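Heads up, the thing below is written out as C-alpha cells.
Every protein chain but one is kept in place in this view of the complex.
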Amino acid sequence: MGYVAVKGGTAAIEESIRRLKYERLKKGTVLKVRDIEGGMRGLIDQIMSEGSLYDETLAALAIKQAEGSPEEAVFLLRAYRSTLPRKHYARTIRTERMAVERRISASFKDIPGGQILGATYDFTHRLIDFELMEETEETARAWLREFAESVGDAGSGGMNDGMAERGDASGGAAVFGGASGGSAGGGPDAGALDGLPKVSDYLRKEGLLPDCEEDNREPDDVTRRSLTFPSTRSQRLQVLTRGQTGAMTSLAYAVIRGYDVVHPTVGELRVGHLPVYIADPVGSEDSDAAGSQADPSGESDDDYYIGNVKATEAEMLIPVVTEKVRGKKELEFQIGYGLCYGQNETKAIAMGILDYCLEAKKPGVPTHDEEFVLLHIDSVESTGFISHLKMPHYVTFQSKLDSVRRTKRTTGNANDGERTGAAMEVIRS
Amino acid sequence: MTESPLLTVRNLTKRYGTGCVNCLGPRPARLMKNVCPECGTVTACRDISFDLYPGEVLGIVGESGSGKSTLMRCLYFEEEVTEGEAYIRAFEDGKRNVFRESSQKKRYIRNHLLGKVYQNPLLGLRMNFSSVGNIAEKLIAAGVRNVGRIMARGEELLAHVNIPVHRMKEVPAHFSGGMQQRVQIAKALSTNPPVLLLDEVTTGLDLIVQASVLDLVKILQRELNVAMIVVSHDLAVIRMLADRTMVMLNGAVVEQGLTDQILEDPQHPYTQELVHSLL
Partner (left out) sequence: MRQAYNFAFFDEGSKREIRRAVLKAIAIPGYQVPFASREMPIARGWGTGGLQLTLSLIGRDDVVKVIDQGSDESVNAVSIKKLITKTTGVRTVEDTREATLIQSRHRIPEVPLGEGQILVLQVPLPEPLRPYEPSERETKKLHAEKEYSGAWLMLFEQIVKYGMTATGADHPVMVHGRYVMAPSPIPRFDNPKMNFSRALILLGAGREKKVYAVPPYTRVVSLDFEDVPFRTESFEGVRCRQCGAEGVFMDELVDEETGEVYHQCNDTSYCLGRLNRREVS
C-alpha cells in the first residue's frame, strides 16, 4: 500500500463548479438565450465590443453562462475567438455608407441630412418604471402594432425627428414583431438612412479640417502580432476598440476634466449598420485562405457581401494650435476617432478622445503615454492579473519570509521602528 | 611639446527640420536667429569644431538658444548629430568617429569615458535611490561588481564633495539643491572619466551655494586633472573655471581663444557686449 497524493484539490474544484451552477439555477429561473438577445441589447453591445467578436447570439449565450457578469462574458467570447480559424480580412468599410439610425453633431446646430436623435437614453428621465414589472408579451405586441401604424409606410406626416422613409423598405419586418434574434439577428431598420454625408467632409471642404491622406497599408493585426512600442496608429485603434468601457471612460474623463487641456466637441456621432464585404473567396487569384490583401481598400464587383454589423462611430473635433511655415501659429481642428461594435456611445467618444491624446503624445501627461493607456485597458488582461492575486503565493511568500528573518537577525541593533520599516521594504520589493 | 587632444570635434551640426536651399551650407544667407524663414528648420548647432586637451577646462558661453546645451547633448549621445565627427583619444586611439558607432559602443563610451553633470539634478540622479546607490550606478555600468570597492569609492567621493558620510544612504530627494549637484559631481567623477561635461551646473542655485559648488569644481579639477567642458550663460562662471573659451551665438562659434585674452580684448561685437555687461 503506497502513499498517494490526497486528491483534495480535484474534489474541491468540482464541488465549487457545482455550487456555481447552483447559484445560477437556484431561483428556478432558466433564462432563454432569445430573451437575453431580445431584451439586453445594451449589455450585448458592450460584450461584443470588448470581446471583439460580433455575434449577438453568442454574446447572449455568454451573458447567460456568466450570469450577467461582463468580465466573465467578455472572457468567454475572447476564449472562443481563440479557437476560430481566421479565413478572411474584410474590405475597408466606408462609414459614409452606414445605414444610419441615429446621428448627431454637437458642433453645429444644423448639418446636411439633419440631426437625427434616434433611440437614445439621453433624454429619458431616469425614473425607475415600476410598470415594467407588469409588462407582458401581449402588451408589448399591442404597443408595437400602434407604433408601426403611427410610423406608416409612406413618409412624413406627424412624425418626430426619428424616422423618415428613404431607400427601400427592406428589413421592415425587423421593426414589427420579429423581436427575438431569428436568423440574421438585428438588421437595418426600414427607417434607416444611408448615404448621409459626413460632417468632417463638410469641414474639409470649408478648409477647417486638414485634408486626410488615405493610408491603405494593411493594418497591424494585434491578435496576430503582439503590440510593440512605439505603436502604429492601426495598433492603437485596435487596442482602443477592444478596450474595457469602464477603463476608457475613466481615462477620457480625466482628460477632459483637467488632466489635460483638451476641449473636444462631438463633430459627429453615428449609430447604425455597416455592410461588410470580402474579396471573392472562390474566384480571384489573389485571395488566399489567410485572407490578407495587399490593398484592402480596393473594391471589386466580385466582392461578396457577408452581412452587416451594428456600430457606433464618433468623430471628435479638437482645436489645436499648430505652427506651419514661417513660424506662424494657426488654430485648426484635429480629429479623434472612435469606432466600436454595437451602440456604445460613451466608449466611442472616450476612444476618440484617447485616440487624439495618443497621437498628440504630450510628454508628462499620463493619458498621452501610450504604454500607460494601451497596456491597461484590456478587460481580460486587467481582470485576469488582478484576480490572479487570489492564487496561492505561499512559496514566494516563504522566500520573502526567509529574507525578512535574516534582515531582522542582522539589524538587531536598529530600533524596532526601523526594523519594521526595513521588513516592509523587503516585502514590498 | 604638443600633446594630442583628448577630444576632437569637427563640423558638428545639428538641425531640427529638413533644411532647404536657403539654410543649408556653411554660410547661410538670411536666417532669423537660427531659424530659416523659408522652411522653418532650426539649426541649433552649425559647423562646430574644437579640441579639448588633457587637464584643461574649455568654457562655452552663450545666451539661451545659442546651441551650447544642444552641443553637450550631442557629445553625450543624447541627440543624434545631423553632420560632424568626434574622436576620443581613449576610444580606439581616437581613430573612430564616435557619432557613427553602434548604440552599444556609445553606451560603453558614456559609461567608461564620459561624465555629465546636469543643471537639473532630476536628469542626472535617481531620486529614489540612495546617494551611494547613485554613484554605484555609474561604477556598476563601468563593470565594477564588488560592493566593498563601491562603498569605499562612494565614501571617498562623497567626502571629496563635502557630503557627510552619514548621509550616504539617504536619497537625494531629501537634499538641498547644492547638495544634489555635489552628488551629481561625485557620480560623474566616480569612474575617473577623461572628459567631464558640466551643463549650467550652478544656474538656479543661491549665490553662496553657487560659489561653493564652483570652488569644488575648481579644486577637483586641479586635484584630479580632469579635462572639462563647462557650459554657462554666465561669463563670470566661465572666467572662474575655464582656461580657454568658445563664444556661441545662434548655433555658431563666433569667437574662441584663451579666456584671459577674450576678456581683455574681445573681437566679435557679441563678445564685446557680453564682456561689457560682466559685473
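Side notes on the structure shown:
Each chain carries a letter (A and B) given by its place in the written order, and its residues are counted from 1.
In the analysis below, a contact is a pair of C-beta atoms (placed from the backbone, for glycine too) under 8 Å apart; a residue touches a chain by one contact, two chains touch by 3 or more.
The shown structure was predicted, so the numbers you read here are calculated from the model rather than taken from an experiment.
Within the whole complex, the absent chain has one touching residue among A:Thr139, A:Thr228 or A:Thr322, and that is A:Thr228. Contact with the chain not shown here comes from a single listed residue; of B:Val42, B:Leu71, B:Val117 or B:Ala136, that residue is B:Ala136. Seen from chain B, the chain kept out of the figure touches residues 103-104, 107, 111, 129-130, 132-133, 136-138, 140-141, 145-148, 150, 169.
Residue positions on chain A in contact with the hidden chain: 1-10, 12-13, 75, 78-79, 81-86, 222-230, 371, 375, 380-381, 383-389, 391-404, 406-407, 410-411, 422, 425-426, 429, in rising order.
In this text, only the chains that are shown with their structure count from here on.
With centres defined as mean CA coordinates, chain B is found 51 Å away from chain A.
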